[in-house]
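Missing here: one protein chain of the complex. Every other protein chain is in place.
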Amino acid sequence: MKEKVEILSCEVQKEENPYKPERARIVRKYDLTNDVRFFQVRICNPEKVMEWTTNYKPGQFMMLSIPNAGEAPFSITSSPTRPGVFEFSIRKVGRLTGKLFELKENDFVWLRGPFGNGFPVERMWGKDLLFVAGGLGAAPLRSVLLYALDNRERFGKMYYLYGAKTPEEVLFKNEFEEMLQRDDFECHLTVDKDPEGNWPYDIGVVTTQFKYVKDIDVNNTAAIVCGPPVMYKYVIQEFLELGISEENIYMTLERKMKCGMGKCGQCVVGHKYTCIDGPVFTLWDVKTIRNLI
Amino acid sequence: MRVFKMKKGNIVPFLRSLEEFGEVWGPVKKGDNYVYAHEDPEKFDLSALRTLIPAKKFFLPQKSTILKFKNGNWYTHSDCKKRVIFGLHPCDIHALNIYDEFYTRVYEDPYYKSNKEATLIIGLSCLPDEHCFCNLTDTSTVEKGFDLFFTELEDKFLVWVGSPRGDDILAKRSDMVEDITKEDIKDYIEWRKRRENMFKVDLSFTGLPEIVSASYDSDIWDKMGSACLSCGTCTMVCPTCTCFDVEDEYDIRADEMNRNRKWYSCMFREYSLVAGGHNFREARAERLRLWYTHKLVGFMSEYGDPACVGCGRCVVSCPVGINVLSIVRALTGEKNDAFWAKTEVKQI
Partner (left out) sequence: MGKPKIGIYGLTGCAGDQLNILNCEDELLKLFDIFEVKSFVMASRSKDESVPLDVAFVEGSVSTEKDLEELKKIRQKSKILVAIGHCAVFGGVQSMYLGCEPWIERYKKVYGREDAVTISPPLDPKPLSAYVKVDAVLPGCPIEKEPFLKMAGLLAQGVIPKNPDYPVCAECKWKENECLLLKGEICLGPITSAGCGAICPSLNIGCIGCWGPIEDENFASGIALLESKGYTLDEIVKRFSIFGGTERGEKLAKYIAKVKEGHNG
């Protein structure tokens, strides 16, 4: 009798499946601007809460999904130095975000991640930090900013320059106003236009704020920029004029992603997959790969 | 590598005997072309060269459900099937090796992995036609990535054993194979010489990554872009194209949601479109440039080899003649009579 041999198997690892999302609950939400909403989200499985919220890097992103509406990448706005929850600042632009804006506190969303390289924060230890954010770019930068503030002693001088179109479009205004009071770091806010005339700070594009940047050690500075695509060119010009080298200029980029794990290909630029090789790139990467910004 | 020989008449009974491991698939005729189909091995056409769609369909199916969402919970879903695939040529196996490296790097794709573990790969030698150029991409022979590999000589097969699974299979069927003789080796060497002389594509692939990199701003991309139909055929037929899209679908019959993935293409407009409406590659020329730089330059720097295995599928599939060969000809200043190169498309 012929012996039946099983040499093939077709089991999918069900528990380890990185495509399978984890249930999370919206614990807090409020509007940052008229189309950007802040979401604070807590993983439902108590065993995973601390594990997930302490083991990520500023600048990483999560894949957030709502069944039927789909899944998309969102950068984490919170910092691993303040664990327990994940925070996101999300603009309503499409089908998934439209559905997300319908959700209430205590409703579920689904998360996978964190994904992406994140900012090499350890490599930035001991350096001066120069943050430049524009508009919604303040969302991913908030993660690394909070991280740096919570590890203040590890860094040199710190500047944060933030520009938005109008006062209504300034994200985290209250937090920034608190930061203005700190004497261990300089925060400067500006808006392009102030139609109401109530804006107490500067008016002008974000590059005008470089006048406040003094006495940084350009050979020992990490410059970080995030904002709308049009902004990069001008801000990078300022960085270079200050004398900061290409490999110390960091930016975090946005692309469409369907897996977060370097497979689906939709975030590909040149031969880099933004989801695993990015979303944080240096100016050197950007120049070599081309088409990144 | 262990090598045996098999009488020609034994191939069909041998393949039939493999049904115990799973469905046996092989190349069968469809119109003037070939497809991999689950048929009786007698119907397999051993002269088949390139199938319309490459064997990647077994590992990343055209469309598949990966997750289900029902009653508030997610469930892993897989359509994985045990299969024996017969008739893969060296270029096809090289492409699967690239697939393997890609789908297991950094994060291991569990669906790919289970499909891979559920599949026996049985290679088959081939004699090139005028579109084959695996000799230029260094993929005309293959050393790994198969369980067994059959080389068809005049009056016999030589069977190369590529894995412990392949060895087990032959051990259980020792009555169908014999040891090889000096004569067999001589025949094989003769056959290889004959095969090497059959390649017809006269083109140099040397220095290609540098040439493509340096041609980033060439107007050749615009010329091609003007003719490109963005039909995505090149990416669907390319054995090393890996991209997919993910989409949720609600099934009202079963009252459950399916999260599906399906083949997708960087030639499609939506591929580079982000929420909010910005498109990073609005122009067709930019999409084509992405594809070719990814294949010919990107893979080179990442894996040491280009992601072109010389199968010739794009050469015979693109309606407007955009393919690796016509692009290399254009970039290296060779004579090029592809449709896109000789036609002036009147864009409005």
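Letters A and B mark the chains as written, and numbering starts fresh at 1 in each.
As a convention for this text, contacts are C-beta pairs under 8 Å (C-beta built on N, C-alpha and C of every residue); 3 or more make two chains touch, one makes a residue touch a chain.
Given the structure is predicted, the values throughout are model-derived calculations rather than measurements.
Asker: Specify the residue from the set B:2, B:43, B:144 or B:269 that touches the hidden chain.
Answerer: Here the residue in touch with the unshown chain is B:269.
Asker: Out of B:62, B:204 or B:301, point to the residue that touches the absent chain in the complete complex.
Answerer: Only one of B:62, B:204 or B:301 touches the chain omitted from view, namely B:62.
Asker: Of the residues listed, B:18, B:201, B:257 or B:307, which one is in contact with the missing chain?
Answerer: Final answer for the missing-chain contact: B:257.
Asker: Which residue numbers on chain A touch the omitted chain?
Answerer: The missing chain touches chain A at positions 67-69, 95, 98-99, 102.
Asker: Can you list where chain B touches the absent chain?
Answerer: Contact residues on chain B toward the absent chain are 30-33, 35, 51-53, 62-63, 226-233, 236-237, 248-253, 257, 262-265, 268-270, 284, 316-317, 319-320, 339, 343-348.
Keep in mind that, in the parts below, only the chains that are shown with their structure count from here on.
Asker: Contact residues on chain A for chain B in the complex?
Answerer: 2, 4-5, 7-14, 16-21, 67-72, 91, 93-94, 96-97, 108, 110, 229, 254-256, 258-259, 261-266, 268-272, 276, 290-291
Asker: Quick check: in the complex, which residue numbers of chain B touch chain A?
Answerer: Touch list, chain B to chain A: 20-22, 66-67, 69, 72, 74, 76, 78, 80-82, 102-103, 105-107, 109-111, 113-115, 117-120, 165, 168-169, 172, 216, 242-248, 250, 257, 259, 261, 264, 266, 271-276, 278, 280-281, 286, 290, 293-294, 297-299, 301-302.
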